[in-house]
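For this view, one protein chain was removed and the others were kept in their places.
Here is chain A:
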Amino acid sequence: MSILNVDYMVGLVPILFRYLPLTLAMALAGMVLALALASALAVIRVLRIPGLNGATLLFISFFRGTPLLVQLFLFYYGLPQVLAFLTQINGVTATIMGLTLHFAAYMAESIRAAIVGVDRSQTEAALSIGMTNGQLMRRIVLPQATRVAVPTLMNYFIDMIKATSLAFTLGVTELMGATQKEAAGSFLYFEAFITVALFYWVIVEGLAWLQRRLETRLNEAYRR
């Protein structure tokens, strides 16, 4: 049994840094789009908008009920066969699409719970001074729901960063894809994958630290 090739591992780090932007970009794009979609779905569920409510439930059920990998293959390999305009779809786009739809389904439920958790009397107070439903949501309910939802949503973001590694199965060379290529060239599989694992771990811990700081700030209004 050979000992760990530390030099190889150290040498791998700058290579990984080159692919970090793509990984983060996919996760960020997915997160922003998923947040927007999830908020819309959550509001539809809370207000029980007729027609849309049922469609939303079906959407959530499907995207929570099927594996992300299956969804990615469906978008990348499957859809172009039935939808001609998607023949140009590349791996990055398909990944962002998949991450958006998949995580939006989960996040919609967290956001909905956070919205429902905002004290009902504040809703009445906002309505009583003549706010519209939209103003009420924007000014009173969503800011407070955000505070409740942030820890969960940050967890989904962390999960999403790790899930970008699936893009490698669509031929995208991101962190995981790059590592796979390096490992295939050097045959140092253990070194390569433990390095990328540590790399993901450090990113996630950095985000967890940010999350704690964000929560402290969001809780400012609630300190007695």
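We take it that contacts are C-beta pairs under 8 Å (C-beta built on N, C-alpha and C of every residue); 3 or more make two chains touch, one makes a residue touch a chain; residues count from 1.
One rule holds for everything that comes next: contacts and distances are computed from a predicted model.
Selecting from "1,2-phenylacetyl-CoA epoxidase subunit PaaB", "Amino acid ABC transporter ATP-binding protein", "Oxaloacetate decarboxylase, beta subunit" or "3-oxoacyl-[acyl-carrier-protein] reductase", the unshown chain of this assembly corresponds to "Amino acid ABC transporter ATP-binding protein" (UniProt protein name).
If you put the hidden chain back, the residue from A:L69, A:L86 or A:L127 that touches it is A:L127. Touching the missing chain, out of A:L16, A:A94 or A:I140, is residue A:I140. Panel shows chain A; residues 119, 121-122, 124-132, 135, 139-140, 143-144, 147, 220-224 of it touch the chain omitted from the view.
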